[in-house]
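One structure, pasted below without further comment.
What you see is the complex with one protein chain gone and the rest in place.
What follows is chain A.
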Amino acid sequence: MSKGFDVRRQPGFSTIAIACFVLLYLPILLLVVYSFNAGSSIAIWEGFSWRWYVSAWENEQVKDATIRSLVLACSASAVATFAAVLAALATTRSKPWRGQTVVFAMVNQPLMVPEIVTAVSLLIVFAAVKQVTGYTGLGFLILAHAAFCIPFAYMPIRARLQGMDLSLEQAGADLYGTPLRVFRYITLPQLWPGILAGSMLAFVISLDDVVITEFVKSAGQDTLPTYMLGQLRRVVTPEINAISTALLAISVVMVTGFFFVNKARK
């Protein structure tokens, strides 16, 4: 007997599902495979070799871009997470206030507004600031990345705060804890998994951003993704594959970490 509707029993379900997975993951698999190609083509297999990883490692430009990417991702996710914690506290731990929904929407705005719009508007604003101040450092990129990373950091932190038993904080206040000490000794220790998850997500999002970075960066401020984009205009070698695979590995580790951190404390 059938127990109601189950999409898995519909004809063609498994075919479509498999096709989707193949389309999603086959290209990535090919990318990874060809990063180990001994030849210099990204389409003709000539045997296994680590040479492109070695070449990427020894490439000064790649090294430079990698360090910049990591510094940028660390700083941006730190700024974004800090802002996200404050935003999450304001939207879950205060009495309902006028305009709360608007603020909630505005915090999540980078998820909805097309990235190119954000990129162009930041370009215009930062160009003006650069003109006036003469500062062309990494600060602009950090600010820009932090801005679009906030909603990614905000979501898990807010979810954690909402899932938390409010009576714990009340008990803290009842036992003579001032609001600041209650936050320090009760809320924060409970919130850590959310903060960690949020910052990891923000880190990954910042690490692979192309569009906004391309628009905001000053000359010579290539990150790994924009460096790779630049390379595509010249000769494409499996070195690109090797760098991509390394990036993929970092992302997978972070996202897996996010998953386990999220699960561990539930």
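The rule is simple: a residue touches a chain if its C-beta (ideal position, glycine included) is under 8 Å from a C-beta of that chain, and two chains touch if they have at least 3 such contacts; residues count from 1.
Heads up, the rule we're going with is that contacts and distances are computed from a predicted model.
Q: Per UniProt, what's the omitted chain called: "Cytochrome c-type biogenesis protein H TPR domain-containing protein", "NADH dehydrogenase subunit M", "Betaine/carnitine transporter, BCCT family" or "Spermidine/putrescine import ATP-binding protein PotA"?
A: Missing chain, UniProt protein name: "Spermidine/putrescine import ATP-binding protein PotA".
Q: With respect to the chain omitted from the figure, which of A:S40, A:T92, A:T136 or A:Q190 is a touching residue?
A: For the chain that is not drawn, the touching residue is A:Q190.
Q: Which of A:A43, A:I116, A:A171 or A:V255 sits in contact with the chain that's absent?
A: A:A171
Q: Which residue numbers on chain A touch the omitted chain?
A: Against the left-out chain, chain A lists 165, 167-168, 170-179, 181-182, 185-186, 189-190.
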